[in-house]
Structures are given as C-alpha cells and as structure tokens.
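Take this structure, written in structure tokens, and hold onto it; I'll ask about it next.
Apart from one protein chain that is not included, each protein chain of the complex appears where it belongs.
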Amino acid sequence: MKALVYHGVTDIRFETVPDPTPTDAGGAVVRIERTAICGSDLHIYHGQMNPEPGYSVGHECIGEVVETGSRVGRFKVGDRVLVSGVVGCGECVPCHAGTVTSCERGFPTVFGTNQGLDGGQAEALAVPRADHALHAIPDGVSADQAVLLTDILPTGYLGARDAHIRPGQDVAIVGMGPVGLMALMSAKLFGPARIFALDSVPERLAVAETLGAIPCDVSGDVQTQVLEATGGFGPHAVIECVGADASIQTSLALVRRGGFVSVVGVSTNMAFPFPMALALIKGITFHIGVCSVPEFWPTLVPLIAEGKLCPETVFTHRMGLSEGADAYALFDSRRDGVLKVLLDPSR
Amino acid sequence: MKALVYHGVTDIRFETVPDPTPTDAGGAVVRIERTAICGSDLHIYHGQMNPEPGYSVGHECIGEVVETGSRVGRFKVGDRVLVSGVVGCGECVPCHAGTVTSCERGFPTVFGTNQGLDGGQAEALAVPRADHALHAIPDGVSADQAVLLTDILPTGYLGARDAHIRPGQDVAIVGMGPVGLMALMSAKLFGPARIFALDSVPERLAVAETLGAIPCDVSGDVQTQVLEATGGFGPHAVIECVGADASIQTSLALVRRGGFVSVVGVSTNMAFPFPMALALIKGITFHIGVCSVPEFWPTLVPLIAEGKLCPETVFTHRMGLSEGADAYALFDSRRDGVLKVLLDPSR
Amino acid sequence: MKALVYHGVTDIRFETVPDPTPTDAGGAVVRIERTAICGSDLHIYHGQMNPEPGYSVGHECIGEVVETGSRVGRFKVGDRVLVSGVVGCGECVPCHAGTVTSCERGFPTVFGTNQGLDGGQAEALAVPRADHALHAIPDGVSADQAVLLTDILPTGYLGARDAHIRPGQDVAIVGMGPVGLMALMSAKLFGPARIFALDSVPERLAVAETLGAIPCDVSGDVQTQVLEATGGFGPHAVIECVGADASIQTSLALVRRGGFVSVVGVSTNMAFPFPMALALIKGITFHIGVCSVPEFWPTLVPLIAEGKLCPETVFTHRMGLSEGADAYALFDSRRDGVLKVLLDPSR
Partner (left out) sequence: MKALVYHGVTDIRFETVPDPTPTDAGGAVVRIERTAICGSDLHIYHGQMNPEPGYSVGHECIGEVVETGSRVGRFKVGDRVLVSGVVGCGECVPCHAGTVTSCERGFPTVFGTNQGLDGGQAEALAVPRADHALHAIPDGVSADQAVLLTDILPTGYLGARDAHIRPGQDVAIVGMGPVGLMALMSAKLFGPARIFALDSVPERLAVAETLGAIPCDVSGDVQTQVLEATGGFGPHAVIECVGADASIQTSLALVRRGGFVSVVGVSTNMAFPFPMALALIKGITFHIGVCSVPEFWPTLVPLIAEGKLCPETVFTHRMGLSEGADAYALFDSRRDGVLKVLLDPSR
C-alpha cells in the first residue's frame, strides 16, 4: 500500500510500504477514508522530533475496519470508525476511564511518531487495542467532521474544559490556528460572556470573529486591549493553543487573579521562565497536558450529530494522499489562507 | 403613593398606601420603574398563601434609589438598581456568599408576601439591607431585561445549574411557562446536545422550538417520545419548572440512570408520593430549592450585557400599574398567548 | 457442591447444587473463601423479593479463581479475588468508568437474587464478565476485610461521598447497622467536625461512639438533640442507612438549609410521602442509589492496606457455611449483639 513517509527535514514522500496486519489478537486494520495534517506533524517535518528518518507519519484518521484480531469484541469488518490519535493499554484504571494519557502500563503512544506505531497518513493502518482505540462513526457525523474527532477537536475541548470556564465569565484564547479554533468552538459550550481571540494573522482573526469572538491582534498592544476591556482585571480563563514561550507568557500575564490558564499548545521547553512570584500574588491554576482523545468522544460526538459543533469549517484545503508532500509544504507555509489540510486517499 | 394590594381571592386593587421610608439605617427606598407578575403571585391571587388580606404584593421590580439610610455604603440617591425578590440578613456567611436562602438569621424574606416586607408592584418600595439586596444596573442592560434579573431568570438559571448539565448531554425541561423559558435559555449555556421542551400549550412549545429546543406535547405520550429519542435511556438531566405533582413525577420517570432532577417549580405538597424504589434503582440526584437571586447576578448580568441572553422576549404584554387587576386576570387566564406581563408605573 | 438455597420465608437450607462452570468465554469460577450475609439478604429471607423459591443466595464473597473462560485476560487460576456483588455488561461507557449501576445494556444484576446469577453463599460461584467483576486482593488486605469490599463498605462509602461532606462540617448518620458503621468510617475520610450517629440499639451506639461519633438515641427526641447541638441549623449532610420511611423522614427533617441527604438504605416504597414544600424552602440535594462496587475499589483498597480503614471490626460472629440457616436466624434476630455474620466454607 501507499503511505506518507518521513525521510528527513521537509522531506515527506508518498511511497509504497508493507501492507498492515493486526498487531495482535486485540488489533484491527482500518482502511483510511480521510486523514489530516496536524500542527504537531510540523515538528516532525522540521526534524525536531525523532530525527531518524524512514517512518510513516500521521495520527488523525478515520476509515473502515477491514480486518480484526480474534479478541476484538466491539468491532467487525465493515464498521466505519474513528481512530484515536493516542493509544493506551486499554486495561488499566485510567484507560478504562478514557484518560489514556495517564496509562499506567508504558503507554500511551501516538501513531506516526516512530514510537512503535505506524502513521495514519496512509491507505491503511494497523490499530492495536482496537476495542479501546476505535469508536463507531454514528449517523449524523460526516467523514470530514469525524477526522477532527481523532485529535484536534478533543484537544481544543480539553483546553476549554480545563480552563474551568463558568457561564458569564470572560475567556481569552491565544492562537487561532486549527487547535485554537477548536478551543474557541469548545469554549462557547461553557457559556462565557466574551471570548477574546488572539493571533497576528488577519484571516484567522476574521474567522474567530465570525465565530463570535472579539479579535485581538497580537501585533498591537494586546495586553492593554484585553485588560482595558475587562476593567483591568483580565479574563477569568486563558486557553493557550500555540506552545511558544511568548504565548504562554502572554497567557500568564493576562489571566485574572484567581483564574485559570489551560495550555494545549505543544511546548518542548524544559526550562520555561515561569513568573512564579507573579503567579503567587495572582493565585492561579495552571494546567498543561496532552489530550486523551477517547475520553471526549461521548461528549463531542452528540454535539456534532446535533449540529451544535461544526468543526469541519476549519478545512481550507482538500488534497489527495498522493499530494502529501505538497500538502505539508502548503500547511507549513501558512500561505493561501491555509488553516487545515484534509487528505483523501481516494482522490 | 399607589400600589397593588391583595384583598381576597382574585381581588387585586390599585390603591393608595402610605409612602415608604427606609426600614432602618441600612435600608433604602426605590422608586419603581418596572415590575412584573410572577407565577407564584398567582398562589396569592388564589388565596393559597397568607390568606389574611390587605397587603401589597409583588417581588419583581427595578428602579431608582430615592432615599438611603445612614449606613448604606454602596448606593446613593439616583442609582438605578435591581431589587432582589428575596432578602437575607446580609451578615452571615451564606448571605455574604450570595446564598441568601440559607440565611442563618431568620431570613430570607420575600417582598410582597405579607412576611414583613411590602410589595414591589407599587410606585416605590422600602428595601432593607440595601447594600446586599440591590445591585447597580449596568450599561447594556435594558429596563425590561433588568426586571427579569430580580427573580425568574436567576430561578431558571438555578434550575439549569443544579441539573449539572455537561456538554453533549441531553436535557428535558418540564413546563414552558416563563420560568421554563428562562431555564431553557440558561440550559443552553451549559452546552447540551439536545433540549426536550415539555408543555401542552402550542404557543409555548412554538417559542421553545424557536429557542432551539425539541417541542414535546405532554398531551401525547411524551414519555415514550423522549425515551425513544434517547435510545431508551432518557435525558441526563431534567429541569422541573411547574411544581405540580404530575410534572415532578414525569421528571423522575424520564431521567436517565445516574441523572439529575432539578426542581424550581413551587410545590406546596408536604407528602408528594416519591417513587423511592425506582429512584434507588436508577441512582439519581434530586435538587429542589428557592433561588438566592443575588448569587447569580455576577453570572447573568454580563451575559445579558453581551447579548448572550435575551430574556425580555418572554414579555407578551405591557400594561400600566393602574391596570394591575386586569393584568392579574389576564395572566391567570393563560389566554391571548400571555406568557409574562410587564407593569410600568409611568403608564 | 454445597450452597445456601432459599426455599421460602425464613427457610434457608445448606444443600447440594450443581457445580458451577464459566457462563461464557468471559466468565470465571471462583472457589469461595469467605462470604457474609447482607441486610438486603433479609428481604429475601422474609419473602419480600422474588418469592419463587429454589435459588441460591448471597452476593458478598471472595475467593480463588479455579477456572477461566478463554477470553478472560486479567485473571488466571490461582488468583485471589474480590467478587463485585453487582455486575454490569463491562463494555459500555458507564461500566468502563466503574459505574455499573448505570449499565446501558440491561445489566446490572446482583448475585443470588434469582435474576440469572447464582449466589455467593456457596462453595464456588460462576462470575460472568470476570475481567470487570473481579479484582485481585492485594497484600495487606485480609480475607475478612476483603469480603467487606464486595458490597457494604463501598455502599457506606457511596453514602458518605454523595453526602458531599467538606472538612469542618457536621454530619448525621441514620442507622448504625453494618452499612451505617461503614458509612461512619467512610465519613471520617472527609474531615467532618462532628458526626451524629443515630440508632436505638445501645450496643450499636456504643460502637459508633468508639469510632468517634456522638451517639444519639432515636428512642428520645433526637431531632431536638441534633438541632440544639448545631445551633438550630442541623447538620450539613445526612447519610441514611436504613431505607425505612421514618428514617428518611428524619433525614429530611434534620438536614440544614442548603444541605445534602444521601440515602443508601434500601427503600421499596413507590410512594414515599416526601415533604416537598419543606425541601423547597430548605433548598436541599437528595441522592439515592445502589452502589457500583468496582468504582470504589481503587479508593478503598489502599485505605485498608495502609490501615486507614478497619472495617473488619463489624464482624461479631463467625460461622461455617453449613450453619447458614442458624446464621440467618441469628442475624435476623438482632440478638447477642450481632452486627455482621461471616461465613467460612472451610469450617
């Protein structure tokens, strides 16, 4: 079959790889119907993670079950399924509760990151622990919507949930990339009075405004803008969706006394200069973490099915899997108004 | 001055009463700008509460401070204010936290119920503990919106909050009268997937549908309808806004295993036949209570000011205070599509 | 093998029944090491449930795995295990989270209640869905302690948890039978200032006092006693462990405004006369439910292993399984200071 394979910095190739087979009796093989490129894939693309090349990439995909191991109980060939981008052991207490990122048995692992699992930007994918890593795609959820349920919508929702937004409060979201937009859609579920959307890209701010947020251009004095709009107090909650030092600092500077900062941006800094003395005086709660994707399916699937969440608007470009190299280059360029690229193996 | 006075069953009169003065050094007098008739006023109207006649009625009003006692610190003459329908001592821990219905010192008391406080369906009202019972009306909140902040919007919000709705869940609301509609608007703040709105009046169901709910006519087999729509499980949360035995029973019958029933309807039954054995098997949480109005102002005022809540659509009729007797008769009749009647002393 | 079989009102017999085999590929057979008689078994004993006789009884037991179906993954022959008294499907979201009483697939079922599962007061027991219904007995937990983890300690803990006790608050527990004592031990984990223990049996009140509670004899005017001790307010939380109408009424009468009533007593009343008007004025939260036993093992097992909970003190009598008829009669009599009877098949 064909898959996108990482061969070095900015070198993604569409090439033939061995056909997948179930990893063990609990595994399944899924024929991929849709896949997408994640912002964290760009870390790979730029050689910042797992530099040894030669592995297939991608962890956002959906498709149809085409083979199952003998111990798979919940799925059968022909089922259309979501594939969780992150996989736990499926047996420990955290995994049972859906919080696979707290897996107690050596997991979790992310597909397509050279940690033992192949990538989902491929024609098919072997999924271990299928009973826990898959979820049936219900009526009312389109393929485009479904692929967003495998990582970035749950990630954005995690950011909003752990910001502990209560009705009537003010929220700031730092970064209006794809995850930031998912966080924005998710934050609205918690009834805030206002959402301040921070970014420097005009197109992204425009999308945020369309979604009901107040656009705040970080090219200007965004801190003064937000503080003035909030009577000098700052927002009750800040969701950080970039992971860069500067945007985490902005989040800590903006948040109100007694407030929450929730980071879902990917930081690789092991010595971020945290303003502890300021945080002490403010009295803040800070959360950072990777998303346990399956934990949020019972919440998010009905919201999409009922039309309460329309995440698919984030897709600005739709390309074939064979165009993967161009798709990475486009997404990395931030040009042409690109927000999120959908890859369709059937094109 | 003039006020509406209860003189017996269905006998409300617009008549002259003594001008109010501050009850003590902490009290204030408010000239009434808008007032409204509450569903619970109909209990008085029908002689079901405090049958001894001769007292002024009404507990939903806003206006302008025209006199203050010497110890009032937060308000001055000329301030436009909300008046909480329910008043606590203002000094104990629950009152400080805003939960005046748990007042530890003999309060709370409701205006216009012959419990020691005059009624707000009047040209002016003496408000004790003004620093705690009043709240400035901010820019962006209209007079019509403001009067709903003095009782029924906070009450509907209490119903929704204590139903512990989480994003993606299903909710049923029993009763689409004014409080039910406030509960519906409030429930949407918690991100549910679906809201089932139960009533028998077509106009009310139509309003609920306009607000995004699924109308369910209780004249039909509403229990089957809701259970079928929820896979046989029932909604995760039910908000009861009537107070009648039948509608509380419906709520208990509908709710899903492990779910919440939140009652803000006014029940006067001291021996409601609670299906305890069923509740045991289901494992449910049941909340019932009167609203601590000021507790919810920090939440609700910004939502109205930002246009996220538009409760004023509930007013179907606008009359002069002098037309109070007709207004009560109209509201009691449920005719002419009446939902909520606003009284304007200046008309 | 031998088991205790219900043959009619107060007629329990120790007799030969067929040897158990795994119910299906996911089932296991456990050789019983210890079992106990539950207060709810007395409902069977008195013919109040499932009157058709001839079924084996008991749902509190531990033992050793002696046979497993082909799909059992977490246990092997020789493992010593807890058996949950209540069993869910093990596959749905609530079951995965441990809340088996909200099972979405027709379960839960309780062992030994003629609902399709045999009883655990036997030499061996067939356990379906073994991966979910069993739990390894860790070092530091004795056999006597372990058997209490299969129902009544988790049940008492549920009562305490859903009473939402916060440090410094006052708690009342109604009924100092075995479940009430478990609730008392559990309530102490939440840091209350005082626990009022209500019962009429002097020996039970004495045990409660030993455990740090304030004994309150319901033969006297217990309501006045508790209200006076709490400044007229009543306790913040009440845990009801009897299930009788009178004791639920006492709970509702005692609880403070804004407080919680948590019922784990078994009520069979479908028309309990609930004082709804009083509850409305007080503003209370009421919870009733059956315990999802496995949900609480991660919490309770470490507390026993570390010596923070010593539930085994509840056992006042230890008898052989063959003495089952006498054991039921003794437990039912409430004589000889009996609190809880342990049955040992090896005696």
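Each chain carries a letter (A, B and C) given by its place in the written order, and its residues are counted from 1.
As a convention for this text, contacts are C-beta pairs under 8 Å (C-beta built on N, C-alpha and C of every residue); 3 or more make two chains touch, one makes a residue touch a chain.
What you see is a predicted model; the values in this text were computed from it and never measured.
Novice: Out of C:R13, C:H46 or C:R166, point to the residue that touches the absent chain in the complete complex.
Specialist: That would be C:R166, which touches the missing chain.
Novice: Who touches the missing chain here, C:L42, C:A305 or C:A325?
Specialist: C:A305
Novice: What subunit C residues would touch the chain not displayed?
Specialist: 157, 166-170, 186, 188-191, 193-194, 298-303, 305-306, 308
Novice: Just checking the interface: what residues of subunit B touch the absent partner chain?
Specialist: Residues of subunit B in contact with the hidden chain: 71, 73-74, 91, 93, 96-98, 298.
Novice: Which subunit A residues touch the hidden chain?
Specialist: The list for subunit A reads 94, 99, 101-102, 104, 162, 233, 248, 256-258, 263, 266-290.
The rule we apply is simple: only the chains that are shown with their structure count from here on.
Novice: If you count the C-beta pairs in contact for each pair of chains, which pair comes out on top?
Specialist: B-C
Novice: Please work out the Cα centroid separation of subunit A and subunit B, and write it as a whole number of Å.
Specialist: Between these chains, centre-to-centre, one finds 42 Å.
Novice: How many Å are there between the centre of subunit A and the centre of subunit C, using C-alpha atoms for each centre?
Specialist: 43
Novice: Mark out which residues of subunit C touch at least two other chains, giving numbers and ranges.
Specialist: Residues of subunit C never touch two or more of the other chains.
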